[in-house]
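Here the complex is missing one protein chain, while the rest keep their positions.
Labels run A, B and C following the written order; every chain starts at residue 1.
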C-alpha cells in the first residue's frame, strides 16, 4: 500500500562491506524477493528497511516519507521472522491483537480485527491455542496474521518458510501469495531458494556480494539473466565457453554453434553460452555430427517423474563445459549412461554473456 | 554384493504395530529406497536389517545366510546415519580406518584402504581434518567412506542427506549413486523425500502404516501407482472422483471422461482418476465444453522456470476434486488467475484406482 | 537399547541406598523415646524450644531478601546482557561460577576480618543477604539462562518492536511472563540455598535455622534427627515445587 525507495544504502562491519551503495525501488502492492546466497547482504537490507540496522549511508523512504531515522516501532511495518517468533505466553488470538493492543485500540476492536486475520490465514478454529500447541506452519501463519494486524505500509518476510517441511513450505508459499494479493500490502521477502523466489514474486532482486545484480520479473530473470552469476544461480544451465563470431559462437574445438543475432555486437570477445536443459534436444549418434550440433556422452540420467534429466559430458571441450538435457521420461530408455549422442537446439535458445561482464549491465 | 531377503518381519511397540509381517527381496548390487511418511516403519525396517532392533517375528537373510540372531557388529553391514556420526576424536583418515583397525588389519593396510576410499569420495586432501573442521556434506562423505571400508555385504543409509542444504543434497545424491554403481554394494536408503527416491533408486519401496504398498522401478511407481496412497504420495496429481462406466468415468455432474480401457473391469465401482499435471492441456473457454473435457477456472499460476504450473478450480465438482496443469512458461500469459478454461487430456493419461482398494493389489 | 548395564543398576542402587537408608534411620531415630518406646516426644520438645521460631524467621527473611535481589538485580541484568551485550556472556558466566569455585570458607574468613560498615547494616543479619546473593548466583543464573535461551529473546523483542511496542511494554507483556517458570525456579533454588547455609552464619555468629540444627545436633540427638526430618520435608517440598512449575508449564503451556 506504499512505495519503498532505498537510495545509496551501504553498510560495513569492521571494514567488511555488506551492502555497497545499493538502490531499490518498489511499487505499491508489489511483492519483491531478495534472492541470493548466504552472506550476500539480503537480510541486512531487509533489516535496514525494518529499522533494526542503521545504514552507514543512504536513505529509506516509505510512501515518500523518509523513515531512515525512525526506530522500528514507528515505521508501520509488519515483520515475519525465520525463527518462530510468536509470544509464547499468549494464545494465537492474543498474539495477533498485540499490535492493535499496544496501539491503544479498544479491546472489542482488537479482537474483531484479530479474528478476521486468523480467518484470512485459515486458523479461525485455533484462536485459543498457544504457540507450542501449533505446528511450525501454523505458527508462521499466526505470525503473518500478527504482522498484518497493524495494517502495515510494508510487510517484511525474513525467510519465513525456511524452517518448514517441503510440503508445508509449498502450501504456505501459495497462501502468502494469495494473502498478499488480497491485502495489497507492499511486501519484501528474503530467501535463498530460487524456486521460491521465481514462483512467488512480482519481481526478483538477485543479490551477491552486497550488490543488486538484477531486478526483474521471474521470467526475465530466468530467460535473460543479466550476468553470469545470475545465469548460474537461477535454475540449471549448461555452460559452453567460446568466442563470439558474428551471430554464432566458436568453441575451442572449432565447432561453430548458432546463437541469437544479438551476439553479433560482442564479436571477438570471450563469452559463455548458457543453455537451459529444456532447450537441449538429443539424438543417438549415427556416425556424423551435423553442423550446429555437439557430440556428447550421456553421463547420468536422473528420473524426475514426468521428465528425465540427462547430464552430458563433452569430450572435445574444456572441463568446465557441460550440458544438461530434459526429455519426457518415455524417451529416456534411449539415452542410458554411456550412450554417444549429438546435442542440438534452436538458435534462439542460448543466452550468451561476455565473460568480462561480471557486473549487471 | 549380496542379496537381502526379509521374510515375514513384524515389530510392535507396546501394542502399536510398526511393521506388519513384511517381505522384501533385494538383488545383488541393487539400490532400493524405503520411502514413506514419518512413522511408516521405514527406519524400523532398516534398523532390523542392521541388527539394532530384533524383530518380533520373521527372518533376515543376507547372501542366503540367516543373520536374524547376529549382533550388528557381526553382520558385515556399513551404515551411514542421519545425524553426523563421525568419531569426534579422530581425523577423517582415522575414522575411515576404524573398521579395518578393529578387525585387526595391519596398519599399512588400514591406511592404504582408508586413503583409497577418501579418494573415492573426493576428500583425499582432507584426510587429516577433524569432523568439526568439515562441512556437513564432507562429514557425510567421510561417513560413507567409513561404512565402505569394512567391505560390507550391504550398505545401509538412514536419511543420509536430510540434514544437508538443498544444493549439497543434490550433489551428494549423485555422488552416492556413482559410488554405489562403482562399488556394486547392495544398498538400502531410507528417505521421506520422493524426488530423492525416484532419482537415485533401482527400485523404490513405498511404505505406509508398517506395510510395503508397492516395490517397483521409479517409472512404474510414477506411472502406475498401485493404490491411492502411492498416487497421492508420489509426485503431484489432480484427483477426480467418479464412478467407472465401461472404459470411462462418470463425474458427479454427469460429465463422462475417457479413461484407459483397463477401467472396464471396475465398471460400476467408485473410483478416483489421477492426472499428472504434465498430461493436462488447457484451452481458453470459448462458449462450449467439448465432450471429454472439463470446465475449470484458473486459480493460481506459479512460474517454475521452464514450466508454469496452473492450479485449477472445478466449480461443478465436489470440493476434494482438483487439477493441475503444466505448460511452457511462454504460453502462461494466456492463463492468468480468473481465466475460464477447458481442461482435456489423452485417454491413456489418467490412472484410475478403485476407492475401496486401500491396499496394494 | 536392550540391556541396562549391570554397573548402571549397581550405582543407582547404591545411590538410592545412600539417601534412603539414612533418611529412614533418621526418621525412626527421631521417633525413638528410649527403652523401646516410639513417639513424637522429640518433635514436641523441639517445637517447644524458644529459639526455634526466631531462627526460622531469620532464615526465611534472609531467603526472601535473597530472592528479591535475584529478581530485581540479576534477571534484568541478564535480559539486558542477552539483548544488547551478548559479548559479555563469558563475564557473566565467570561471575556466576566464582562463588562456587572460591570456597565459601575462604571468602568468609577474609570478609569477617575486613568488612566494616554502618551499624544498621552490619549489626543485623540482613548483611548476610549480600554474600547469600552470590552464593545463590550459580543456581539462579543457570535457571534464568535456560529460561531465556528457550524463548529466543532477541527475536521476540524485535517482533514486539516491529508491532509498535516499547521495550518496557515488551518486557512487561512478553518477556517476564514467558520467564515466569524460570524466575520461580530460580527463587525456589535461592531460597533453598539460604535455608541450608551454615558456614557464613556460623562464622559470622548469626543464629539462623542451619546454625540451630547444628546446635541441637551437639546436645540433643533425637531432636536433631527430628529437625533433620522436618528440614528434609521442607526442602523436598521446595524441590517438588521446582519440578512441578517446570512440568506444569511444559504441559499446560501457560507461559512456554
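Points to keep in mind about this one:
Note that in this section a residue touches a chain if its C-beta (ideal position, glycine included) is under 8 Å from a C-beta of that chain, and two chains touch if they have at least 3 such contacts.
Quick caveat: nothing in here was measured; it's all calculated off a predicted structure.
Residue-wise, the contact with the chain that is not shown comes from B:77, picked out of B:9, B:60 or B:77.
Between the chain not shown and the residues B:113, B:126, B:146 or B:276, the one that touches is B:146. Touch with the hidden chain on the side of chain C covers residues 1-5, 7-8, 11-12, 15-16, 18-19, 22-23, 25-26, 29, 73-74, 76-77, 80-81, 83-85, 88, 91-92, 95, 97-98, 100-115, 130, 134, 139, 189, 192-193, 195-199, 203, 210, 213-214, 216-217, 221, 224-225, 227-229, 231-232, 235-236, 238-239. Although one chain is not shown, part of chain B still touches it, namely residues 50, 52, 71-79, 81, 83-90, 98-99, 102-103, 130, 132-133, 143, 146-147, 149-150, 156.
Going forward, only the chains that are shown with their structure count from here on.
The geometric centre of chain A is 53 Å away from that of chain C, both derived from CA atoms. The multi-chain contact residues of chain C, meaning those touching 2 or more other chains, do not exist; every residue touches at most one other chain.
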